[in-house]
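First the structure, which I've put down as structure tokens, then a few questions once you've had a look.
A single protein chain has been omitted; all remaining protein chains appear in their positions.
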Amino acid sequence: MDATSLGIKLDGVSAIFRHARRGDVTAVRDLQLDIHPGEFLTLLGASGCGKTTVLRMIGGFQKPSAGRVFFGSRDVTKQAANRRDVGFVFQNYALFPHLSVFENVAYGLRVKRLPADEIRLRVEDGLQQVGLAGLSDRMISELSGGQQQRVALARAIVIQPRVLLFDEPLSNLDAQLRVQMRSEIRRLQKELKITAVYVTHDQEEAMAISDRIAIMNAGRIDQIGTAEQLYRRPVSPFVATFLGEANLVRCRIVDVAMDLLTLGIADARWSISTHARGLVGAEVEAVVRPEAIRLSEPQRGFPGQVVSSSYLGSKIEYLVRLGDQMLKVVQSDPTFGARFAEGAEVEVTLPHVGVQLLGEAVHQSP
Amino acid sequence: MHAKEVEGNGVRLPLTIDRRSVVIGAVAAPFLLRGASAAEAIRAYSIWPENYARPMLEAFEKATGIHVNFVRFSSGEALARLIAEKGNPQVDVLFGGPVETFTAGEDQGIFEAYTPPSAADLPRRFKSEKGMWTAIADDPLVFMTNTKFLEEHKLKPPASWQDLLDPAYKGQLQMADARTSGTAVTRIFSILQVNNRNEDAAFAYMKKLRQNIQVYTKSGGGGTVPVGLGQAGGGIFFIVDALFTRQKGYDVQISFPEEGIGSAAECIALVKGNKNTTEAKKLIDWATSPDMQSQLAPAKINFLPAHPKVAPDPTLAAILKGANIIEIDDKWAGENRKRIVDRWVAEVLNAG
Partner (left out) sequence: MSIAFHERRRFALPDRVARQGGLLLIWLLLLLFVVYPLAMLLQRAVLDDGGLSLGTLIGALKSSSNLRALRNSLELAGLVGVAGTTIGFVFAFTVERLRLGRTLRWLIDRSTFLPLISPPFTTSIAIVFSFGPRGLITHDLLGLQNVKVYGLASTFAAETLTYFPIAYLALRPMLASISNSLEEASFSLGASRWRVFHTVTLPLAMPGLANAFLLLFGCSLADFATPLILAGSDFPVLPTEAYLQITGMFDLRSGAILSLLLLVPAGLVFLAQEWLVAGRSYTTVTGKASAISSRNSASGIAAGCLLLFCAVTCGVIVYFYALLFYASIVQAFGANHTLTLDHYRIIFSEGLPAIKDTMIIALVGMPLGGLYGIAVGYLVGRGKFVGRKAMELVSMLNYALPGTIVGIAYLVAFNDKPLALTGTATILIACYVFRYSPTGIRTTIALLQQIDRSMEEASASLGAGGYYTFRHVMLPLIMPAFFAGLGVVFIRSMTAISATIFLVSINWTLITVKILENMTEVALGPAAAFSVFVIAVVLVVTELLNRALSYLTAPSLRISRIGT
């Protein structure tokens, strides 16, 4: 086990792809990223956002058009992929079809010309760690998808790389397997204490296993932080709606006080406790999570009308009209709470705390 | 490096770095071996077909111990090669072949002058003025027809050039293509001679003859077997090929046109730039003398010997009795060969 994990730094990195006919495409724009040693960082975003390109730049398969890449204090920008000592797990596994499981896992060790005994030891150890002991003689085509994924994992870790890179490794597996595999990956990474960069578009996956998540959008990192930070304090509508569900409630700042802000939605007033500051009269968007909205019998609060209601077993999802806006509301524990039919008038209770404000006129404070 | 380390793959590759030297060695071997040629050997292009050249050249080897490495080409091909190889000659001797090829070659400067001792005994027509080539045999042209075909069409063996124009022969004649075969060139010059070198008259005849042609063959003797088999009714060939057909057992008739038909001397020459001069000259000496030519008849090779001291085979002589063999001016033929053949290609060959 290596005691010294490695941090990774991307400094002003850009990637521009030139197409003869279609013109240039900027996949990654002036990216700044500091990955802490031993951390599990996920690059999360929709397809085309540039996350895979960033990963490949770290791995050495893509040359940055600008900027530099550091492993620790060493500038590896110009270093070839086969010298970077990274373990790369591919989306399609990229296992060698003509080699057995054993030989696939042993590949990197043979490249290093390690003695046969040591190779055997490490391979068997690696296979054991991923739970495939005893399958060394099989050919790749004889394995299931999940097993292949584990071989790919074993192959990447036996070479004891300084960095582990994952390119959407679980996207080809079924849901149940995905959940199982992701925790295994996380467990292994923690055990081996290797810095890992993980790319996925699945936000639940990202939130479940990462130390930090970087949300990417159109070649840039919109926000980086822990899952909770991103969920509770998204800095942009994109981040807010990408991670979990969010209502972006359009309102005006009506009054600003010490820790209190009063917002106006149509004629109604809504006070929230927040450190954010803004000018009175400014238009803002308030991020309100569906589970934070309470519905009750109409009284004096916000008047809303249920547009649709879906019973989902563990929860009920409502679409409620508030003024000229549509709100998504999720109510768990339907056995105990009140149930509302479509068309019913309800009172909408918006939360008082934990509301993130977004907008140009808003100043967040830490 | 650990002794037990293996280059482990699931697959055995056909070539590893270690075996590479073996492969290189194996590849190089044939070339290295090929380089060591026999100490005493000549290389020759033979215009005579294998079945005539081989027995004679083997006899030469038996007599002198010199091996002849030869490749057979038809006269046009041999000439073409020698001209193409002028800068880098590949052979020492041009063996056999009609004289018109040799006069053409002489014009192209591909031979080296050498006069063998026997040349003194030979008439003017059998040697080149400048000593560039010497005759080793004589070969008259004949008409050859399939007996059954004649019977079916109630024809007599053709005794005149005009007989071949008979409509019964339509699509039934096979003879050589002048672009590749000396037989054809001799034939054309015979027709010219018969017409007193009136080219227009001669070409008019040949155009008419064209209508009866089934196919012009690449080599002089190419039509003999089809005529023998009855696939063609008849053709014009050198007597050596015609008689060979008969010897093989095919039922054919040999006849001569009363107007006359030509004969081509078969020659030998020393190639310019040859590498095995002494041995090559020995071959020329031997072939132009009775040493070789007396062996023709016993080997059933039906050339007329060129050397006056060798008597022709009686059967051969009997067939030729009464035949009108006319002389063709070889010098004139050599000078005009290309022009006449070109004209034949344009006017006769493509008239079909």
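Labels for the chains are A and B, by order of writing; each one numbers its residues from 1.
In the analysis below, a contact is a pair of C-beta atoms (placed from the backbone, for glycine too) under 8 Å apart; a residue touches a chain by one contact, two chains touch by 3 or more.
The model shown is predicted, which means the values in this text are computed figures rather than measured ones.
If you put the hidden chain back, the residue from A:G87, A:G219 or A:P234 that touches it is A:G87. Interface note: of A:I159, A:L243, A:V306 or A:L322, the residue touching the hidden chain in the full complex is A:I159. Among B:M56, B:V91, B:L150 or B:L209, only B:V91 touches the chain left out of the display. From the set B:T224, B:S255, B:S289 or B:N302, the residue in touch with the chain omitted from the display is B:T224, counting the whole complex. Screening B:G249, B:P298 or B:P314 for touch with the missing chain picks out B:G249. Remark: the residues of subunit B touching the chain excluded from display are 1, 4, 6, 8-14, 17, 23, 27, 30-31, 34, 43-45, 49-50, 54, 69-74, 76-77, 79-81, 83-85, 87-88, 90-91, 108, 170-172, 177, 179-181, 213-219, 221-222, 224-226, 228-232, 248-250, 338, 341, 345-346, 349-350, 352.
Mapped onto subunit A, the footprint of the missing chain covers residues 2, 59-61, 80-88, 90-92, 94-98, 100, 102-103, 107-108, 111-114, 116-118, 120, 136-137, 139, 155-156, 159-160, 162, 165.
As a working rule, only the chains that are shown with their structure count from here on.
Centres computed as Cα averages put subunit A at a distance of 88 Å from subunit B.
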